[in-house]
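Remarks on the structure that follows.
What you see is the complex with one protein chain gone and the rest in place.
And now, chain A:
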Amino acid sequence: MELRIGWLYPKLMSTYGDRGNVICLQKRAQWRGFDVTLVPLDRQSEAAQFATVDLIVGGGAQDRQQEIVMRDLQGAKAIALKEKLDTGTPGVFTCGSPQLLGKYYEPALGQRIEGLGVLDLETKHPGLEAPRCIGNVVFEITASPLAEDLQAQLGEPPIVIGFENHGGRTYLGNVAPLGKVIQGYGNNGQDGWEGAFHRHAIATYSHGPLLPKNPFLADWLIQKALQEKYQTAISLAPLDNTTATQARKAMFERLELSSRVKTA
C-alpha cells in the first residue's frame, strides 16, 4: 500500500519545527512497510496535484511567507484543497495554518487576510502590545468521533501535549473544537477550547512536532488516510512508543499534571 502525504508549502510554512509532523507520519508508515511519497503542494504545483494525495500536512509561516501563500492558494487550488478536506481526506494543520483554513485573519497591523473558509473560525490579533500566547500546552481531545476512537484505542482519555506560540486569538463558529485545554492558552486564552476538527482534519495551535509526542494522533491519521483511499478496514501494527511516553511523562511531571493525566 502507498501513502501519499501532501505537504503544504514546505519552504514557506515551516517555522517552528513543523517538519516534525511530516517526518513522524512518513516514518511511522514506512516502519510498518507502507510506501510513502511526499508530495510538495507549493507554488510550482498544479491544482490537480491536490487530488492525488491521501493525507495533508500544513505548518506555520512568518508574515511575509504567509502573504505569499495566501496569494498563491486561490482559485483552483483553494477549491481543490477545500474539496479534499470536505470529502474526508485526513489532515493535520498546526501553528499558523488553521488561520489559513478559517474565514479570515485580522493582523495587528494591516488588512484583514481572507482565509479559505474550510473551518468556521475567525482569528484576530488583539494588537502589538498584547502578549503572545507562548508555552507548553496540554489539552484533552473532545472532538467526536476522534475522541471516541482514541479512547477505545488507548483505554483512557486522549491527552495531547505540545507547544504553542501565537499572537492571534481564534474564535470558533459552527465547527467543533479539537479539545479542552488543561494547561496553556488554547485558541484564545478565554473560552478553554483548543483547535478545531472537521471531518478528518485536525487543526491546532500546537506547532510542528505535535505528532512525535502524540503518536496516537499520527496513527489515527495514517489509518484514516489508508481506509479512505483503499475503502477497506486497516489495522496498524503497533510500534514501540517508549521514548514518546517518557518525553510525555517528563513534561507532565514538570507541569505537575501527573496526578490528573495518565501517561500512556
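Here is the rule we use: a contact is a pair of C-beta atoms (placed from the backbone, for glycine too) under 8 Å apart; a residue touches a chain by one contact, two chains touch by 3 or more; residues count from 1.
One rule holds in what follows: contacts and distances are computed from a predicted model.
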item: Among "Protocatechuate 3,4-dioxygenase subunit beta", "Lipid II isoglutaminyl synthase (glutamine-hydrolyzing) subunit MurT", "Nickel/cobalt transporter regulator" or "Ubiquinol-cytochrome c reductase iron-sulfur subunit", the UniProt name of the subunit that does not appear here; value: "Lipid II isoglutaminyl synthase (glutamine-hydrolyzing) subunit MurT"
item: Candidates A:129, A:240 or A:256 - the one touching the absent chain; value: A:240
item: Residue of A:51, A:76, A:134 or A:154 touching the missing chain in the full complex; value: A:134
item: Among A:2, A:63 or A:86, residue touching the chain not depicted; value: A:63
item: Positions on chain A where the hidden chain makes contact; value: 10-11, 14-20, 23-24, 27, 30-31, 62-65, 68, 134-135, 163, 165, 207-209, 212-213, 239-240, 243-244, 246-247, 250
